[in-house]
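As you look at this complex, bear in mind that one protein chain is not there, while each of the others sits in place.
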Amino acid sequence: MLRYIFRRVLFLIPVLVGVAFCVFLLLYLTPGDPAKMVLGDLATEQAIQEFREKEGLNDPFWIRFGKYVYKAVVKGDIGRSYSSKTPVMDELLAAFPATIKLSGFAMFIAVIIGIPCGIISAIKQYSIFDTVTMIFAMIGLSMPVFWLGLLLILLFSVHLRWLPSSGFDTFKAMILPSFALSAQAISMVTRMTRSSMLEVIRADYIRTVRAKGQTERVVIWGHALHNALIPVVTIVGLQFGHLLCGAMLTESIFAVPGVGRLMVTSIMARDYPMVQGAVLFVATAFSFVNLLVDILYAYVDPRIKAQYK
Amino acid sequence: MAEYTEQNEYRKQRGPFAEVMHRLSRSPLAMFGLAFIMLLVFCAVFANWLAPYPFAKQNLLHMFELPSSKYLLGTDEFGRDILSRLIYGARVSLQVGFIAVGISLVVGGLLGAFAGFYGGWLDNLIMRVMDVLLAVPQTLLAIAIAAALGPGLYNLMIAVGISAVPNYARIVRGSVLSIRGMEYVEAARAVGSSDLRIILRHIIPNSMAPIIVQSTLGVASAILNAAGLSFIGLGIQPPNPEWGAMLSGGRQYIRDFPHLTLYPGLAIMLTILALNFLGDGLRDALDPKLKR
Partner (left out) sequence: MSDNHELLLQIKDLTIHYVTESGRVHAVEGLNLELARGETLGFVGETGAGKTTTALGIMRLLPMPPARIESGDIIFEGESLLTKSAAQMRAIRGGKIAMIFQDPMTSLDPVVPVLDQIAEMVELHHKGTKADARKRAGDMLELVGIPRERGSAYPHQFSGGMKQRVVIAIALACDPTLLIADEPTTALDVTIQAQVLELMHQLKEKFRTSMIMITHDLGIVAEMCDKVAIMYAGRVVEYGSTADIYETRLHPYTEGLFNSLPDLDSEQEELKVIHGLMPDPTNLPTGCCFHPRCPYAAEECSKVSPEMTEVSPGHFVACPVRTASFVKN
């Protein structure tokens, strides 16, 4: 098992270098001169040249990339923001907790609501509960998160005045953005749980358990659920990726001081080192979450566990 | 094709397209989805005749008007008619949706097909590249590409299209791999069919089902991503009407004039809903094992 984990972590490295490469390449090809952007349009030619020398912007592509990777791995230095002049890494680390809290809370809501709803829908297939739940799930999947956020603000902040529409410091402030973000995830988890459960309930081994004289409760919530949740675990990893993306839009609307909002403002400001660093940061976080999910999956499904013993 | 039944009757079977349509028609939601999309296509094609006003026509005397008989859905912060902008916006959204998916399908599909068909180092190489792309969540990838390329409709299409390439590459590769292993392909080879012939006559027709479903859902995802990108300022530039951009523009007036954000958001939601219903319906209709 440990060997499996070790190998997976090892494989992450070339992938992340690949991501860094793509991001670097993208920004390399972007029109516009970074020197001009930092120093402004009125900067003198000399100042521009000095800046280019200092930042190593005149070196060939591969040397620049190599230096970037070296500094990133060895010193944890992924550049300096053009706008704020502070190290990118510091800003990202400062913004990260808010994003994690937001995504984490949204995922938590999705699981708490989604799994029971999916189970009950499956048990009572074609009932009113099932139909209504599936309709809500469809709507949740189809609603753009930024629109849902605005609607929630309209209802709960403007009209009802129950909850604040921005900030993230109090628990009350966390509610609206988390719920807005979780809508899509709730829908996916519900649908996945339902379809997985429907399959499992019809399985032969469930019939065997009933033939033992087991109570319906243990049949469904013990045996069936354990088997049905296995594919749902894999969804969780994917959902985290969607949540991170959704967080970008949600943070913008609700003024949550997270990585997403940082990224959006950096894009507007053409602060390329920041954008570059943020993309790399998110990709790393996403890759680690996927790795964790794969490990969890191997742990939860004995058939997979046996393969990696 | 005829089907022998026990009572010795011959019952004419439908052709494959008609069969799929028949199965699809049994789902009212899928039919709604289809109808709505056709409505949107109609709006997109005939926008010039349908829209009461040109989408860029400003009328600063009539800003923020509420829905009335003159302006059916009201006007925005520049006095432009919202309904007209929504109708023209359909054209933009559908364009982005279909072209982006087209790009993903062609690029991703070809990569996946080559990877699956030839295997070996080519497969490895292509799949590693896909892994790198997949390490970045899809919307973020689209944002990064769009940020690099700059604003504009075509850049938006490319960004959204490229970000979805790994999905299609995987699906096509999976289809190709499973069909490659099937015995009828072995049989075709044994009879001497060339690679190209096998691809055209066996592999492509049998991979169609998952590709069609993914494409339908992919258009939905592309439209959603495009709206998101436009919302944060990448992509479509004013005064071009794009639903996400309209939302972004109306955002600051939400307290007093919510209708600026309400209608574009509703348009996006209904479109995605329709495409999802259609995609789900197609998935069921195309699955040979499923009975109602």
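Every chain is named by a letter (A and B) in the order it is written, and numbering of its residues begins at 1.
Here, contacts are C-beta pairs under 8 Å (C-beta built on N, C-alpha and C of every residue); 3 or more make two chains touch, one makes a residue touch a chain.
Computed from a predicted structure; not experimentally measured.
The omitted chain makes contact with just one of the residues A:28, A:70 or A:205: A:205. Interface with the hidden chain, as seen from chain A, comprises residues 203-205, 207-215, 223, 226-227, 230, 300-303, 306.
We take it that only the chains that are shown with their structure count from here on.
The mean-CA centres of chain A and chain B are about 23 angstrom from one another, to the nearest whole unit. Those residues of chain A lying in contact with chain B across their complex are 14-16, 18-19, 21-23, 26-27, 29-31, 138-139, 141-147, 150-151, 153-154, 158, 241-242, 244-246, 248-249, 252-253, 263-264, 267-268, 275, 279, 282-283, 286-287. Within the complex formed with chain A, the residues of chain B that make contact are 128-129, 131-133, 135-140, 143-145, 147-150, 220, 224, 227-228, 231-234, 244, 247, 251, 254-255, 258, 261-262, 264-265, 268-270, 272-273, 276-277.
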